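Only a single protein chain was left out; the remaining protein chains are all shown in position.
This part shows chain A:
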Amino acid sequence: MRKLFIAAVAALTLSASAAQAAGGAYVPELKDVNWSFEGFFGQYDQKQLRRGFQIYNEVCSACHSLRLVAYRNLSALGFTEDEIKEIAAEKSIRLPHGDAGALLNDDGEFFTREAKPSDKFVSPFPNDAAAIDANGALPPDLSLVAKSRLGGPEYLYSFLMGYMDEVPEEVAHQKGFILNEDKSFNIYFPGYYTSMPPQMMDELVEYEDGTEATAVQHAEDIVAFLNWAAEPELDERKSLGLKVMLFLLVLTAMLYALKRKIWADVKH
């Protein structure tokens, strides 16, 4: 019954998203990945999240902010307090003024301080305008992308792996399609051309845990990390859910037995 229900829900979502995609331009089906955090019992793989964090920290953070996540939250990935302090201290936060009230220091630069575990992840650019100026388009904040895109982690994975050197037939033949040499072609990105250059390549980072550094591995890891950034409560949510369901199942069964007993001699 439960399987049936999940299947029905899945079918509904799938048909809904397929129908939505079918509305306009050609978009292939999203790539399917078997995430550790899928399904009833699925949970995050802490090692994978750490690898994903490494990619964010070494690559994506050059352009993308992650403003809703704090350094202290990294304890969920198994980092110790000292490690978190070190990670935070690598970043500096611009201060509005120095101790004496001056706006700039003796070198004519802004005053800064080291980030602390209680700080949110430091953004690469001071504001949106600067980010657009440097990148040609706004690199969106990544804290909630796993929830704010239709298809969630599947979409993110497909997007990261969706860059193509050659424009496929289905797209090239579409009415109104124009080649754009300044941007990158990505089959999953709405409008096909994105200002973000392709990122996923073999040996993008050298994993601290020795995992083989393939593009596919990188993509899975960073997306798992982004999903954690968007839904840090997932592990707790599902394990609490199982307990609550078990309780409700027993309670409801008892209520049913009681109902049968109370109604036993009533014709209805």
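Quick note on the criterion: a residue touches a chain if its C-beta (ideal position, glycine included) is under 8 Å from a C-beta of that chain, and two chains touch if they have at least 3 such contacts; residues count from 1.
In the analysis below, contacts and distances are computed from a predicted model.
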Among "Putative DNA modification/repair radical SAM protein", "Cytochrome b", "Dimethylamine/trimethylamine dehydrogenase" or "Sugar ABC transporter ATP-binding protein", UniProt-listed name of the chain not shown: "Cytochrome b"
Touch criterion as defined above, residue of A:A100, A:I178 or A:I262 at the omitted chain: A:I262
Touch with the omitted chain, as defined above, among A:I93, A:L144 or A:V205: A:L144
Touch criterion as defined above, residue of A:A129, A:A172, A:M201 or A:L248 at the omitted chain: A:L248
Chain A, residues in touch with the chain not shown (by the definition above): 5, 9, 13, 16, 20, 23, 40, 68, 73, 140, 143-144, 147-150, 152, 190, 230, 232-233, 237-238, 240-242, 244-245, 248-249, 251-252, 255-256, 258-259, 262-263, 266-268
